[in-house]
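And now, subunit A:
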Amino acid sequence: MTYILVLEQILNGLQLGVMLFLMAAGLTLVFGVMGLINLAHGSLYMVGAFAAAAVAGWTGSFLLALIASLAAAAAAGALMELVVIRRLYRRDHLDQVLATFALILIFSEGTRWLFGSFPLFLDVPAYLSGPVSLPGGIEYPLYRLTIILIGLAIAAGLFLLIAKTRIGIQIRAGEADREMIAALGVDISKLYTLVFALGAALAGLAGALVGAIQSVQVGMGEPVLILAFVVIVIGGIGSIKGALAGALLVGLTDTLGGVFLPQLFALFMEPASAASAGASLASMLIYILMAAILLVRPSGLYGGSA
Partner candidate 1 sequence: MMTRESLLNWAMIAALLIVPLAAWSLDEPFIITLATKAAILALAGVGLNIALGLGGLISLGHAAFFGIGGYAMGILAAHAQNYEPLFNWPFLFEGSNQMPLIWLVAVVLSALAALVIGALSLRTSGVYFIMITLAFGQMLYYFAISWSAYGGEDGLSIWVRNEFPGLNTLDPIQFFAIAYVILCLALFFAARLAASPFGLALAAARQNEDRVEAVGLTPFKLRLAAFVISGAITGLAGALFADLNRFVSPTMLSWHTSGEIMIFVILGGVGRLYGPVAGAALYILLEHLLGGISDYWQIFLGVLLLLIVLFARGGLIGAIAGREKAHG
Partner candidate 2 sequence: MAEVVLRTENLCKSFGALKASSDVSLDLRAGEIHALIGPNGAGKSTLIKQIAGNFRPDSGRVELLGRDVTALDTVARARMGLGRTFQISALAMEYTVLQNAVLGALGGQGRVFRFFRNVMKDPALLAVARDALERVGLADAADRRTADLSHGQRRQLEVAVALTLKPKLFLMDEPMAGLGADGSHRLTGFLDGLRQEAPILLVEHDMDAVFALADRISVLVYGQIIATGTAAEIRANAEVRRAYLGEEDAA
């Protein structure tokens, strides 16, 4: 009984982890290649979710909704890059923080203006709802399992893209030396727009996938953005491998901590205060994890020098 509960929670943690990876991958690529910190990445997550909800409401097709989330977020990302972001590559981090914070205000209020303040709902399609039996006698929601598989597939695809393709080689070269790849005749501004749009599309997809479990609303991207920051600080900024490791670590820690810490506290406290103390500690757990990792490795698990 309890081991089934534990396994179920581990799967939930994995599910959160792969979603965080989709967010963190874009952030860390953009930082690694362009040296840019983008606070507005959470807005792209939100754009993806809203696009999916709108298209699903229109056509009734979940698949089309997912495609719309990818397309809308990629387009918003490319636009963002062309209009604002590319003016920021040579600026200091303070300017990047402020300009992308301004973008959040514009995106959030703009979305509120277009869609109103009430949450939208994106339904899990019939063919993906309901539980599925896994070996070991676990009943687990099919949709969540699908999310995990999609996330892992994308992670694998991303590793392949970076390790094997021309674009991947250019991305890696860009991390090492911008002038070098410009000298090799790569159109660097096109490459940057492409990388940015790719990261945006992943964030948008994550927004749509999660939007079907939670609600689709303004500001939904920000808690995820901050978790994604924790992920890449833990993993090491610029490292895709680090993003994956960090995402899984954060996803598992957050999920398991939230469920089991109150139970742990209940062993030696009265139930009411155990629940609240456990919940309080659980809410801080990933930050404590981050602090602990930083004490040992200031530039993250897979980071070089910062």
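As a selection rule, all candidates are chains of the complex that A comes from, given by their letters.
In this text, a contact is a pair of C-beta atoms (placed from the backbone, for glycine too) under 8 Å apart; a residue touches a chain by one contact, two chains touch by 3 or more; residues count from 1.
Keep in mind that what you see is a predicted model, and the values were worked out from it rather than measured.
Any copy counted, the candidate of 1 or 2 that touches subunit A in this complex is 1. Within the complex, the subunit A residues that touch candidate 1 are 31, 37, 84, 87, 93-95, 97-99, 101-106, 108-110, 112-113, 222, 226, 229-230, 232-233, 237, 276, 279-280, 282-284, 287, 290-291, 294-295, 298-300, 306.
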